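Excluded from the complex is one protein chain; the other protein chains are retained at their positions.
Think of it as A, B and C in the order they're written, each chain with its own count starting at 1.
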Amino acid sequence: MARVGIYGATGYTGIELIKLLSRHPEVEIGFATARSAAGQRLSEVFPILSDLRLTAVEEVDPATVDLVFTCLPHNTPDLIPIVQRALAAGARVVDFSDTFRISDPQVYAARRGKEHPAPELLAQAVYGLPELHRERIRQARLVANTGCYPLTAILPLVPLVRADLLADSTVIVDSKSGVSGAGRSLSLKTHFGETHETFSAYNVGRVHRHLAEMEQETGLHIIFAPHLLPVFRGILSTIYVNLKPGVDEATLAAVYADAYAAEPFVHVLPGGRLPELRHVQHTNHVVIGYQMVEPGRAILVAVIDNLVKGAAGQAVQNMNLLLGFAETVGLMG
Amino acid sequence: MARVGIYGATGYTGIELIKLLSRHPEVEIGFATARSAAGQRLSEVFPILSDLRLTAVEEVDPATVDLVFTCLPHNTPDLIPIVQRALAAGARVVDFSDTFRISDPQVYAARRGKEHPAPELLAQAVYGLPELHRERIRQARLVANTGCYPLTAILPLVPLVRADLLADSTVIVDSKSGVSGAGRSLSLKTHFGETHETFSAYNVGRVHRHLAEMEQETGLHIIFAPHLLPVFRGILSTIYVNLKPGVDEATLAAVYADAYAAEPFVHVLPGGRLPELRHVQHTNHVVIGYQMVEPGRAILVAVIDNLVKGAAGQAVQNMNLLLGFAETVGLMG
Amino acid sequence: MARVGIYGATGYTGIELIKLLSRHPEVEIGFATARSAAGQRLSEVFPILSDLRLTAVEEVDPATVDLVFTCLPHNTPDLIPIVQRALAAGARVVDFSDTFRISDPQVYAARRGKEHPAPELLAQAVYGLPELHRERIRQARLVANTGCYPLTAILPLVPLVRADLLADSTVIVDSKSGVSGAGRSLSLKTHFGETHETFSAYNVGRVHRHLAEMEQETGLHIIFAPHLLPVFRGILSTIYVNLKPGVDEATLAAVYADAYAAEPFVHVLPGGRLPELRHVQHTNHVVIGYQMVEPGRAILVAVIDNLVKGAAGQAVQNMNLLLGFAETVGLMG
Partner (left out) sequence: MARVGIYGATGYTGIELIKLLSRHPEVEIGFATARSAAGQRLSEVFPILSDLRLTAVEEVDPATVDLVFTCLPHNTPDLIPIVQRALAAGARVVDFSDTFRISDPQVYAARRGKEHPAPELLAQAVYGLPELHRERIRQARLVANTGCYPLTAILPLVPLVRADLLADSTVIVDSKSGVSGAGRSLSLKTHFGETHETFSAYNVGRVHRHLAEMEQETGLHIIFAPHLLPVFRGILSTIYVNLKPGVDEATLAAVYADAYAAEPFVHVLPGGRLPELRHVQHTNHVVIGYQMVEPGRAILVAVIDNLVKGAAGQAVQNMNLLLGFAETVGLMG
């Protein structure tokens, strides 16, 4: 039985992670931290959870666990020392933030407008997408869970890039996300009355922090427009690609089968059939569909649950690789 | 053409009021105040509205208008001086808060645990429910718009009380409200992720501030349990009453016809047919249904749109009475 | 007071039309037909409506009205004789279906795979988009209300086409519609459990019946992917355009101001600010936003309420033109 620690247990991804771990047969939770809820029991925050007492960050010792999950808000100044301390104590780290996803510190600096706060950690971090970097993750000590949006662009696009099927290196990614991606902090953008029964685009253009990840992993130039859906969980991305002459649905079918037939969490539908959010909500699965629109043009659609495959489930999948368990343990069904 | 002023134009009820007034043929908006949005144009806050510039409270002069609407948050300390100044300037006042609804200052003190802040204003305020107090409203200078929940209990119950049909003076009111009733201020309770696709009871028991209004207008003892629906607008109340022997659906039909057949905004369905929120959303109408469950027991159901009949629409209806217009102007359809 | 007749009064667009007409000061409803509800009163179908008795198509005489609205399901065989009879009786016709929108019978035949059923009617029909064809509508006897999706592509694109700003005649339109667009007929696609809290693309590609309208009015080649939002009303389209060198947000601002500054129902936001569905739901307004993504590429976003500006409101706007009323009567607020 391995032991894990959770930093930031009471956000949406933290609660999701605890639910997933509670059905994982190989691990137990050694500690879980929270800021405002420190001192309370988990069951006081969410009734069906255990009576584990939430603690302050200062009280926990990462040396008592095999692995820590850092589910802290983006830009928390605490993050770097927490990660350093955990690694020094011999624990593996799966980080949920966008701090360690861009491997090139110069790209990071260009995109964020500031130097990376810990280049020595960045140098050892592995981009935590098992479908692309499984072997490197197994050897890693620090894994950067991917962004939720990027996953839905990277997985459908990479096989087409590798097979050299794209006629144009610029690709349009029109993404639609549920509100849970914005977290549990209060803002007018996530106030019920401003989000419910409506729909909008936001942060359109080249400045979105997820764009760099997509371009890093695909090598493409991406035009990215995220939208906010009035649902709690799930991302669907519609991707418009120009294909080289002669590429048709049969070509795409073969390329995707080659890439993903053996992947336990990636499902590719037959040509012309497109996935829906409800197919993957509350699961760690990705479903990809594709359809030719006219010769030379296709639409790709990918769906995930942003809280599971886009966050807590992916983290458990990475933990399974890091701790030597079967990759799918605790994640099926 | 009458002129009106609006204090608190950018909350949900303020925006709703402005939309209603913009289709009212007899009035124009003289001023509209806002706190954080002062200086902006209405169209910057909500694109389809006019270019009227929002002003700070200090800048406006109530003497320039015939009537003011005070749509300020409950417990705003500004309210009393604003009302006093408007009345002194000769403007009528329709107030949206719960400050002037309980006519007896002793009941107010007992329910709120503090003395009323302006008993001399309270003495001249009229409870703003046209269906019960139409003539008094016409003569009033200060009208207290009713609470949204109370309306859904008072209108179905009062005819049964007046006709002496109830076998028990204790009545259970199980109410379900959309989230807009909680306003536009941020809180975890109205955060999308805590409200969407879920349902809960809240503030159950005798302490809810709306209970006193229900009891004042019906003379009954009410057991009241409000719930929060994952919809934006609308209240549905299910009311459980014990009836005197011999009262049946025909009795109820006759009593309701007598009470409401001439009311332009109150619709009573045939016995056994119950209303739905969608029947009244975005309208100033109330729909009431009733059904015998067994001899001596009936269920009453009433629905309103809390932002219209429960707030901005009722305010326009009161304005029509106060300014001598036909009561339904600007409110049909 | 003009009199109008409604064919198909109990679908979602029919009910919406009746609500709009009930607040229109210049018209009264002469008749309203329904199939399964014939014989019932409107108030039995929807409690707050009037007691007008619904009749069968066979019972009504279009000679008794000045104008008829035909809100019948697509492909109803009744449509052509109803339109012929109304025109013969001297009534103007506003048709909600897609029968008279494609002006060229050869294009119609190519897109639908069959000849047009009434080319002599098609020849006199005018495409019912007042913002583009106002004068022709005023003179028309048969107006084809536009499709709801096409409106959201045509209005943002036409000014750019006319000003010759586009670098590429192929344009991607990624549209998201509320479920009411699919009507009130039962289907698994519109079953609550298959549509609620999910999201999906559907009918992707060049076969969608709305594509021909977009291409007819813009002269562009459109790649169109419609999606189904878990909301009841509203369409938001995200449009990806390539612009000629030197075109920037200031150019777009000037072109849009020139095109739409005088339009009562079209609002263009400042560059970089994008509209949301809630801005237009329950109104006849269109709001358009635009944003440069990088030099030479912009995103346009347009929103409408598909039941109002995309159907019943547009029909009233067309009626106002046909009957000589001010264009905005009954549609503001």
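Please note the rule applied: a residue touches a chain if its C-beta (ideal position, glycine included) is under 8 Å from a C-beta of that chain, and two chains touch if they have at least 3 such contacts.
All figures in this text were calculated on a predicted structure; none of them were measured in a lab.
Which of C:S180, C:S200, C:N284 or C:Q314 touches the hidden chain is settled by the complete complex: it is C:S180. For the chain left out of this panel, the touching residue among B:I223, B:A253 or B:V329 is B:I223. By the touch rule set out above, chain B reaches the unshown chain at residues 172, 174, 176, 194, 197-202, 204-206, 223, 225, 227, 229-232, 234, 236, 238, 240, 274-278, 281, 291-294, 297, 299, 301.
What chain C contributes to its contact with the hidden chain is residues 12, 179-180, 184, 186-188, 190-193, 195-197, 230-232. Although one chain is hidden here, its contacts on chain A can still be listed: residues 19-20, 22-23, 43, 46-48, 197, 267, 269, 275, 279-280, 282-283, 285, 287, 332-333.
One rule holds for everything that comes next: only the chains that are shown with their structure count from here on.
Central chain assignment: C. Criterion: smallest distance from chain C-alpha mean to the mean of all protein C-alpha atoms.
In the contact between chain B and chain C, the residue numbers used by both copies make up over half of all numbers at that interface. Rounded to a whole number, the gap between the C-alpha centres of chain A and chain C is 40 angstrom. For the pair chain A and chain B, the distance between mean C-alpha positions equals 46 Å.
Taking the mean of the C-alpha atoms as each chain's centre, chain B and chain C sit 35 Å apart.
Looking at chain B, residues 197 sit in touch with two or more other chains.
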